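And then chain A:
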Amino acid sequence: LSTTDDGGDGGDGSDGSDGSDGSDGDDGSDGGDGGDSSGPYEIGMVDSQTGSLSAFGERNQRGVNLALSRVNEVGIGGRELDIVVEDSESENQGGIAAAQKLVNQDGVPFLIGAVGSGVSLAIYESVVEGTDVVQLSQNSTGLNLTNFPGLLRMSPSGRSQSLALSNIITDDGYDEVAITYVNNDYGQSLTDAFVNAYDGEVVYNSPHDQEQQSYSGVISEMNSSGAEAWLFITYQAEFATMVNEVFSSGYEAQFYGADSVSGDNVLENTPEGSMDGMKIVTPSAPVEEENYQSFAEDFEAEYGQQPTSWAAYAYDCVINAALAIQAADEFTGAALQDTVRRVSGPDGEAVTSFEAASQILADGGGPDDVDYQGVSGPIDFNEDGDPVGFLQVLEVQDHAYEGIDFIEG
Partner candidate 1 sequence: MSLLDAPKEAVSELTRPEGWVLGVSVAFMLFLFVALLTGALGPSYFLFLVGLAGMYALLSFGLNAQWGYTGLINFSVAAFFGIGAYGSALITASGSPVGDLLDGVPLVDSVLGLPIVGLVVGLAVAFVLAVLIGIPTLRLRADYLAIASLGLAEVVRLVVLNERWLTNGSAGVRGIPGFFQGWPVLSTFPEAMPGLRLVVIPGSPILLETAFWQALLNVLLVLGFVGASYFVLRRAHRSPWGRVLRTIRSDEDLARALGKNTYSFKMQSFVLGSLIMALAGVFYTHLNLYVGPGDLDPITTFYAWVAVILGGSGSNRGALFGGIVIVTIREGTRFLNDVALPIDPAPLRLLLIGVVIVAVMRYRPQGVLPPQRELIWPSAVDGGGAPETPDSGVRERKGGGGDE
Partner candidate 2 sequence: MSDGMTDDATGAADGPHGGTDPVLSLSGVDSGYGEVQVLDDCSVRLDPGEIVCLVGPNGAGKSTVLKTAFGMLSPWTGTVEYHGRDIGGMAPEEIVREGIGYVPQTDNVFGSLTIEENLRMGGVAREGGLDEVIAELYDRFPIVDEKRNAKARTLSGGQRQVLAFARALVMEPDVLLIDEPSAGLAPNTADDVFEDVQAVNDMDTAILMVEQNVTKGLGISDRGYVLDQGTVRFEGAPEELLADDEVSQLYLGG
Partner candidate 3 sequence: MSDAAAENVVLSVDDLQKSFGGLTATDHATFDVERGTITGLIGPNGAGKSTIFNLISGFYEPDGGTVEVNGTDVTGMEPYEVAERGLVRTFQTPRKLEGMTVREAMLVGPRNQPGESFVRLFTSPGTVAESESRNLADAERILEDFEIDHLAEQPATDISGGQMKLVELARAMLAEPEVLLLDEPVAGVNPTLAKKLKSQIRRLNDRGTTFLLIEHDMEFVMDLADPIVVLDQGSVLTEGTPHSVRNDQRVIDAYLGGGA
């Protein structure tokens, strides 16, 4: 039964989604391993290369490239890793079409994707569910994903962020808060969770659309709500606009934010001092840890800027996938389903780089003998497919982010 395919071209369409039954069952019939030891392992990624979340896609891409070079320096059992990236256009339709191509055409057994929570779920429901392809979302923090154990994600659920935020705001002594959130699955679910957890009064709670030219209406309403604590659950571009508008309108408030409002580009594009004192909760490995430091160094060397958590998530996705492939007996969805959690799970020796982890596997170690510690956190997927959240609390001081606290999910 064993066949050789993967003849170098991307479009072999032979492996991938094994049916639940059928002639080839779940043995290694169509795996690309075995006979062909020279061709690269091909996995897929759905990213927001264009559309409203394309800025995130770009950040992801940097992490992916860095990770790929790390992996391919070492190799996976002598073979390279290749990622076919398809564009979701930041929309469900595009995302599903992209995933269709990757899964049913390119036949990838492992799919990284997508950015937006809505798109990730749409892909899962319409393409991945019912097959044994592994889907690992790089950026989705929407709470709903927790209900789909088969859908893994690298970024922790927003719930822990929301809890953390509500605690911080309460601890800072504010019993009134004004919230604005980006009107999508991400914004809405995080906000819902926050409102549930927060004991004080939410005096203003309103969504805003992405990519508007002005949010002065929103911030003036926040201002008139009377709350002194303002919580922003939105993306960088939108947040930067809001900060500028707050600044040039002369409003004053204590800002809080969820992960997506932080980033170098926000700092660069907002006036000095306009956010000082703001507190942001973001999932991250402890920045002082050695593996993050080396990641950040490499990243700076390559791209001339600080990494963002989106780059870190994408980086970890790739490393985790590579380890799963190396640990698996064969290159099939079923086999990868088995190893993907275990190589970064709590059992085994904690290692912080692909090289080290790969070494253990090469030395005959099983998937449970490694515990890859990611640059975005310890990973350790739970039964819902969510990683263990490690949260960093950042405070803006002198127009720069400083870690002031570290919370274990």
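Candidate entries met the following condition: all candidates are chains of the complex that A comes from, given by their letters.
Just so we're on the same page, contacts are C-beta pairs under 8 Å (C-beta built on N, C-alpha and C of every residue); 3 or more make two chains touch, one makes a residue touch a chain; residues count from 1.
Because the structure is predicted, anything quoted here is derived from the model rather than measured.
This complex pairs chain A in touch with one listed candidate out of 1, 2 or 3: 1. Within the complex formed with candidate 1, the chain A residues making contact are 3-5, 7, 9-14, 16-24, 30, 49-50, 54, 57, 84-87, 89-93, 96-98, 100-101, 103-107, 118-119, 121-122, 125-126, 130-131, 142, 144, 183-185, 187-189, 207.
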